[in-house]
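The complex is shown incomplete by one protein chain, all other protein chains being positioned as in the whole.
Naming follows writing order (A and B), and every chain is counted from residue 1.
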Amino acid sequence: MRITCPLCGERDRREFYYKGAALVRPAEGADLDAWHEYVNLRENPAGPLDELWYHEMGCNSWLKVTRDTATHEILAVQLASEAGLGGEK
Amino acid sequence: MRFSGWRVLREGLTGNKGWRPHWRDPEPKSEYDVVIIGGGGHGLATAYYLAKEHGITNVAVLEKGYLGGGNVGRNTTIVRANYYLPGNSEFYSHSLRLWEGMEQDLNYNAMMSQRGIINLFHNDGQRDAAVRRGNSIVNQGDDAEILSREQVRELAPFLNFENNRFPIMGGLMQRRAGTARHDAVAWGFARGADMRGVDLIQNCEVTGIDVENGKVVGVQTARGPIRAKKVALAAAGRSGQVAAMAGLTLPIESHVLQAFVSEGLKPIVDHVITFAEGHLYISQSDKGGLVFGSYLDFYSSYAARGNLPMAEHTMESFVAMVPAVSKARLLRSWGGIMDMTPDGSPIIDHSPIDGLYLNCGWCYGGFKATPGSGSVYAHLIATDRPHGAATRFKLDRFRSGVGLMDEEGAGAQHNLH
C-alpha cells in the first residue's frame, strides 16, 4: 500500500501512522450524542472511506486519505488542514 | 452418528464406508423462533447452547459462505483466561471451563491441548503488571503462576536469553491455557446444533433485516425472506454492515490482523509463548508448523490480507525472541477481519430494536471466547437477561463512559487495543 503525500510524493505505507475515520470534530459545547458519535460510532464501510493518516516518517503532515477498505486502493489524498474537518483554522 | 474408538476401529476394518456428513443441508423454512446471522464459531456455539441449555431448537444459522469460513478458521487457535478487569475476567474464566468439557460434551475431537501459556516479561514494570494480573486470575478462580527466568529457560530453552534489549526476566504462566483445532471447534458445534434440530443454512447471505414498529420480524436473504421472532447477530468483522441493515451504527471499526505459519518443524515449542516487547505470540501446531502473529496492521480493512511492514515487524520480533527461526521458511500467511471496539472489549447485549441481539466487538480475542460467547449469548436470547458471566458487555457503556473495560489502557481509539 502506497500513499501519495501531497508534499513528499508517493511513499510506502510504513512511513505513515493511522488515526482512523476522518470525521468532522464537534463544536465546543456539542452534546453527548455528538461526541459519542465522533469518538465511538463508525460507519465502518467495506468500500471507500475517508481517513486520517499522519506522515510521521516524512513531512509530518496530517492527511485526509480516501481509501477503499475492501481493496486497499488509494482514491484521493489531501492535506487534512484543507479538508474542513473543524477545529481552528 | 457418535464417535468412539470402537467406531474408528470398525470403520477402519470395513473400508471407512459408514461415515456420514456431520450435519444436514436443509432448505430454509419460512419462519423460525431464532435466526442467527453468521455461521462462524460464535454463531454455531450460540445455536448449540440455545438447543442444549434452553430447549430452543426452531433455530436457523444463516451463513453467507460456508460454516467456519470466517475468523474461526483464520486465527492462531489460542485458548486462555488470563484477563485482568472485572467483566472480562469472569467471562473468560467461564469460557475456559466450557473449553475443558467441550469435547466430551460435543462428542467431537477438537484437539484441545492445555499446553499452557507463558507471557514473558522483560523489565520490572512488566513483571509487576504480570504479578498483579496473576493475582487477579487466581482471584477469579483460575490458575496462574510466576515463573523465574530459570524456570522459563527449563521450559523453553530455545528462547533468546542473551538479548540485552529484551532480557527475559521470567513469565506469567497459566497451565490450563493452550490451543484447540479451530476448524474442529466450528464443526463440533455445528454437528451438535444440527443433531438437536437446528438448521444450518450455508450460501445464504442476509441482505436485509425487517423491522416493524421497532420490533424485528425477519430477514431478507439470498434464498428468500425468513420470518423470525428473534434475530441474533454473530457476524464478527462484518457486524457493521449487518447492523446497518437494521439502521444501527455500531462503535466498531474493522481491522486486519495477520497471522503466519512456518514450514513443518520437529517439535520444539511445547507451550504458547508471548513476547511482551513485540506483542508476538507463538505456538506449534501438531503438524509442526510454528503458528504466530503480532499486532493489527492498524488500518481499517476488509481485504483479509495485510501489508509487508507488519509482516516484517512480526518476523523481526520472532527472530529477536527465537534466533533459530531465522532459518525456517514461512509457509503461508493470512488476514482476519477484527471487529475492534473503542475499549477493546466485546458487546453482548440487546440492540435498541426489540428482538434484535448483538454479539460483536471481539477485537482479536474472539476464538478463545467461542464456547463462552455462545453460552452467554444463548442465555440472553432465551431469557432476555444477561448471563451472570457477561453482565458488563453493554452497548451503552461507550455512550455513558460507565463500565468501560480497557485492558490495554489505550483510550478510545479502536485500533489501539
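To be clear about the criterion, a residue touches a chain if its C-beta (ideal position, glycine included) is under 8 Å from a C-beta of that chain, and two chains touch if they have at least 3 such contacts.
One rule holds for everything that comes next: contacts and distances are computed from a predicted model.
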| item | value |
| --- | --- |
| Omitted chain, identified by the protein name its UniProt record gives, among "Sarcosine oxidase subunit gamma", "ABC transporter permease subunit", "(2Fe-2S)-binding protein" or "Cytochrome c biogenesis protein" | "Sarcosine oxidase subunit gamma" |
| Contacts of the hidden chain among displayed chains | A |
| Identified contact with the non-displayed chain, of A:21, A:34 or A:59 | A:59 |
| Touching residues (missing chain, whole complex) on chain A | 7-9, 11-12, 14-15, 56-61 |
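FYI, only the chains that are shown with their structure count from here on.
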| item | value |
| --- | --- |
| Averaged-CA centre spacing for the pair chain B and chain A, given as whole angstrom | 30 |
| Sites on chain B touched by chain A in the complex | 238, 240-241, 244, 249-254, 298-303, 307, 309, 342, 398-399, 412-415 |
| In the complex with chain B, residue positions of chain A that touch it | 1, 12-14, 17-21, 32-33, 36-37, 39-46, 49, 51, 67, 69-72 |
